[in-house]
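Have a look at this one.
Yeah, one chain of the complex is gone here, protein chain that is, but the others are all in their spots.
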Amino acid sequence: MVCRLLEGKKGLIFGALNDLSIAWKVAERAVDEGALVVLSNTPMALRMGETHKLAEKLNTIVIPADATSVDDINELLSKTMDYFGGKIDFILHSIGMSPNVRKSKHYSDLDYGYLNKTLDVSAISFHKVIQSARKMDAINEWGSILGLSYVAAQRTFYGYNDMADAKALLESIGRSFGYIYGREKNVRINTISQSPTPTTAGQGVKGFDNLLDFSERMSPLGNATADECADYCLTMFSDYTRKVTMQNLFHDGGFSSMGMSLQAMQQYNKSFEYDKEHPFD
Amino acid sequence: MVCRLLEGKKGLIFGALNDLSIAWKVAERAVDEGALVVLSNTPMALRMGETHKLAEKLNTIVIPADATSVDDINELLSKTMDYFGGKIDFILHSIGMSPNVRKSKHYSDLDYGYLNKTLDVSAISFHKVIQSARKMDAINEWGSILGLSYVAAQRTFYGYNDMADAKALLESIGRSFGYIYGREKNVRINTISQSPTPTTAGQGVKGFDNLLDFSERMSPLGNATADECADYCLTMFSDYTRKVTMQNLFHDGGFSSMGMSLQAMQQYNKSFEYDKEHPFD
Amino acid sequence: MVCRLLEGKKGLIFGALNDLSIAWKVAERAVDEGALVVLSNTPMALRMGETHKLAEKLNTIVIPADATSVDDINELLSKTMDYFGGKIDFILHSIGMSPNVRKSKHYSDLDYGYLNKTLDVSAISFHKVIQSARKMDAINEWGSILGLSYVAAQRTFYGYNDMADAKALLESIGRSFGYIYGREKNVRINTISQSPTPTTAGQGVKGFDNLLDFSERMSPLGNATADECADYCLTMFSDYTRKVTMQNLFHDGGFSSMGMSLQAMQQYNKSFEYDKEHPFD
Partner (left out) sequence: MVCRLLEGKKGLIFGALNDLSIAWKVAERAVDEGALVVLSNTPMALRMGETHKLAEKLNTIVIPADATSVDDINELLSKTMDYFGGKIDFILHSIGMSPNVRKSKHYSDLDYGYLNKTLDVSAISFHKVIQSARKMDAINEWGSILGLSYVAAQRTFYGYNDMADAKALLESIGRSFGYIYGREKNVRINTISQSPTPTTAGQGVKGFDNLLDFSERMSPLGNATADECADYCLTMFSDYTRKVTMQNLFHDGGFSSMGMSLQAMQQYNKSFEYDKEHPFD
């Protein structure tokens, strides 16, 4: 389905690593829908990933930037506006990383240097991008900014570690800055709390596949895919949602509003059959 | 802005009384966006309001129905499908009324017969419409159902009376049935929690104008209008939001995420100046 | 542990059926802690249950009342004050029943007469008790009223049926009336959202035992028992919590803040082993 939802809009998209990335899908779909986009990623991600391939496909540019560096962000925003010949209409912040998760530091044995890194990369970078954009007046009136979150910001998932705290911080930053940028320039800021998604980042989470299964069975519509998330992001960038701001929007097939589904319980119940058959486990 | 977002979709819309109604705007905009719609309202509302005028304008029909009557709903759904020559893709439930509010019965002096009526009209009718639709298999796979709510479901507003409880019930019904209809037919059910809106119903609430002012100053984007609400509803009926279900979505310019804005506080502060100038009030 | 937390206080307790009931435990513990209590239940519950035995043990009286009848409530409150020789300090509303659940009517095939009964018994009775108490000025300044709820008011649990909607309504009534009774008489109204509890009522819910197991493994502290719930209720009746009102307080070992625990996931994972061993199921 394509209806030129973003005709004439210009967007800056962080975090398209490869074709599993939500940001990748958003970039593709935004262009389908009539938008111009600029892609950005860290130099390391650009080496490891395929962002340049996407840029080629979408006939656009990639601007390297470390989103924890205010200097990098300033330069990125400046170049992006040069490229567009004008201000930006929407920004997708799809950035997250925890060295504690990567190095298998348990939440009860966090390295605090790593924690600072987790928060800086995954949450404070959101503030930095917005603060710089506002100072440079880089976003058009009624522009739209999105961050990507996960329900772990509200409820604890074992193994998600300090990313849960980073997501809580990210959502709070969205609200805090949403107030200020909204009252001044009618720029809205929201986060989308997406189903667990088998991106390169998602797959790094411990026990991810089984969590995915549980989440699938708990959600009446099943887990939301990266493609579906992209479609939802488009509506939030479009002019149809101008008065939605400071919200955390669940895009998860219903998971966040479920306590227990029949399907998940039926699967769970089989575990008791297993226990009966393996009494000495 | 029109991009044929609902091309080919068919919708049933309850509650378009006059051109202040959110449902009225939704009907108009849905047709703009390529949908066919059928309008429904109670016989009394049809006499008092201008639904027929809207039907004429949109070149469609009005089917009278009391949404608290299962028989009426069944007949309505049946006639709607006849008219469409097929199943329904989306439903808007914009129905609410409290005899306690109308008769100025205070929340601490409720008439329980009236309370039943409030709940039946404003919340249980949502269940009745969905239950009938599901029994008749009247909704297409991936269909979308919306109810309209207000933040009073979460926080108490003086004067909103038993409508607050009705909205809490409405939102709960959305979740409960969203689970069932989702797992079976991928039909999603959500409520939109809209800014106070100067519709005929809204204006019936005590102290409405001043509340509107407060809400306007508290919301960084200002209150959302009926027109803007219509646009948002369209995205929820479209195929871009297929995995959003069982949610209560705030469409309120940020109000629900505000504790205190500078603008509202500045206005509030003037009241102290007033007090100083009128020490004997 | 006993420290005379409720020394000199007088409480009215609804819903003590037998020694599995939360209300039973609350009554026992309240008396331990220095309170006088009066017990109330419906005439039918009084025949089927053992409330009179509890009254004897606690050296108090039972006053029959149907909490959906305003007349009964008025008489109950009047007799209770006579018995106490004064006003009431706290009320526990532990009342809930769904004819739809009892008669195995699925949520997508509700009987609406039954639904009215569910709401009336399980939620509106809360309003009726409070409205009558306020009209009779039956509660002391800084009194405390509690209702019992379940997390199904926020998230859908298959099989919990229209009780979920009733609990959402109950919690809303707590907020709505908490505002009014608070501003006038400093009476606080809260609901406690308790773990699934193997009371006579709880055990009526479909698949209750397996839900109990899941809930136990999800909750870091395990499910909260009826005894523990009683202790928590006491704090809410005591003078230590005077400024807590209009809240829904989770007493659930952490369940409500969990997305997935290691323990629940480990059990869930066994189901996949079962599937491997029974590929043709």
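Read from first to last, the chains carry the letters A, B and C; within each, the first residue is number 1.
The definition used in the following text is that a residue touches a chain if its C-beta (ideal position, glycine included) is under 8 Å from a C-beta of that chain, and two chains touch if they have at least 3 such contacts.
On a predicted model such as this, the values are computed, not experimentally measured, just so you know.
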Contact residue for the chain not shown (choose from A:Leu115, A:Ile145 or A:Cys229): A:Leu115
Candidates C:Lys117, C:Arg188 or C:Lys270 - the one touching the absent chain: C:Arg188
Chain not shown: contacting residue from A:Leu5, A:Ala164 or A:Ala230: A:Ala164
Interface with the unshown chain - residue positions in subunit B: 151-152, 154-160, 207, 210-211, 213-214, 256-262, 265, 267-275, 277
Touching residues (missing chain, whole complex) on subunit A: 70, 107-110, 112, 115-116, 119, 124, 127-128, 131, 134-135, 153, 155-156, 158, 161-162, 164-165, 167-169, 171-173, 175-181, 246
Touch residues of subunit C, complete complex, unshown partner: 1, 3-5, 7, 175, 178-183, 186, 188, 195, 220-222, 224-225, 228-229, 231-232, 234-235, 238-247, 249-254, 256-258, 261-263
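The working rule: only the chains that are shown with their structure count from here on.
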Chain separated most widely from subunit A, comparing mean CA positions: C
Interchain centroid distance [CA atoms averaged], subunit A/subunit C, Å: 40
Subunit B and subunit C: spacing of chain centres that average the CA atoms, whole Å: 32
Touching two or more other chains - residue numbers and ranges from subunit C: 155-156, 158
